[in-house]
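Shown here: the complex without one of its protein chains, the others still in place.
Right after this comes chain A.
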Amino acid sequence: MICRVPGLHLVATGSPRGDWLAGSNGEIQGARHSLHERMRHDHLITSKQFSRADIETILDYAAEIGDDPSAVADRHAGTLLGLLFFEPSTRTKMSFETAMKRLGGDVVDMGSIESSSVKKGETLADTVRVIEGYADALVLRHPKEGSATMASEFVDVPLVNAGDGAGQHPTQTMLDLYTIRENAGLDDLTIGIMGDLKYGRTVHSLAYALTNFDAHQHFISPESLQLPREVVYDLHQQDAPGIREHDSLEEILPSLDVLYVTRIQRERFPDENEYQKVAGEYQIDADTLEAASDDLTIMHPLPRVDEIAPEIDETEHAAYFEQAHNGVPVRMALLDLLLSDDKAIGGEGDE
């Protein structure tokens, strides 16, 4: 039933990074159809797979689904999504589960690794080969970088990377982009990305995807948590304009349209004092925001600890809960593109 084309990489097909959005509804449907042709039964491993046109197609589709989820409610009746989370997760796992169920399907869950055969020393390669026999697609979160790439080489069903160590988290990136587009727009964007940039996979995925939109990206972190040189290398390879690194938010805050905050984890520091000292410099509250634009959108992949003071939650700036909610329509759109066999994806206007 599943007839995946081995080695198909979305980016390799060289889809035009064009301005098809300016075109008619027919062109939009055409772009979606073309993206579906390429995504169908393929793996989703990194945000590098997507061109600007691909991303805009996905976001448009997610918006349609968000407006009327009932239109796709039965599209995947009988489809099972396998959840393999080797690390704790609340939002990602639950939103995948919600997305699959809202498409009419269901999930099978490996459960915690404490209660699984991983505890007995089973390799990831074996685990995914077993579970692919139970499910129509797999969602994998794993603490090792490159785990999703490797796992995808062992299975024929679509495998979605839901976080591989400090590597990538492409579905989070799609919901981040969706949230940015809704709140600030993706054109002529100036964004600050702050916190743990070294280990933050959501940051690595997002920074790369934003190069498609020629966004001005400011990276704000303590020196010990700067972007890995591999990520910087990729951004330069993409000819990203205006990539800047800062150790303080202060000087660039007034220029930002979006501030994307991430959590600085205690375990990244040798001692508690050092952590307290550093983390304190990358927290924001109402006072911090006095220097910000009234239109500043604040995002966070969550969970937060104390990076964003609760007093900001009720302001117009806060978009992080909306961001988490956007995970459902965005993942519905992605799952539908990966799993659908029929050519009428996206509704009736399709050819």
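To be clear about the criterion, a contact is a pair of C-beta atoms (placed from the backbone, for glycine too) under 8 Å apart; a residue touches a chain by one contact, two chains touch by 3 or more; residues count from 1.
The working rule: contacts and distances are computed from a predicted model.
Missing chain, UniProt protein name, picked from "ABC transporter substrate-binding protein", "tRNA-splicing ligase RtcB", "Glycerol-3-phosphate dehydrogenase subunit C" or "Aspartate carbamoyltransferase regulatory chain": "Aspartate carbamoyltransferase regulatory chain".
Note that of A:T79, A:T92 or A:S147, the residue touching the chain absent from this view is A:S147.
From the options A:D68, A:E230 or A:E250, the residue with contact to the chain not on display is A:E230.
Touch with the chain that is not drawn comes from one residue among A:M39, A:L59, A:V72 or A:L124, which is A:L124.
Although one chain is hidden here, its contacts on chain A can still be listed: residues 123-125, 142-147, 149-150, 153, 164-167, 229-230, 233.
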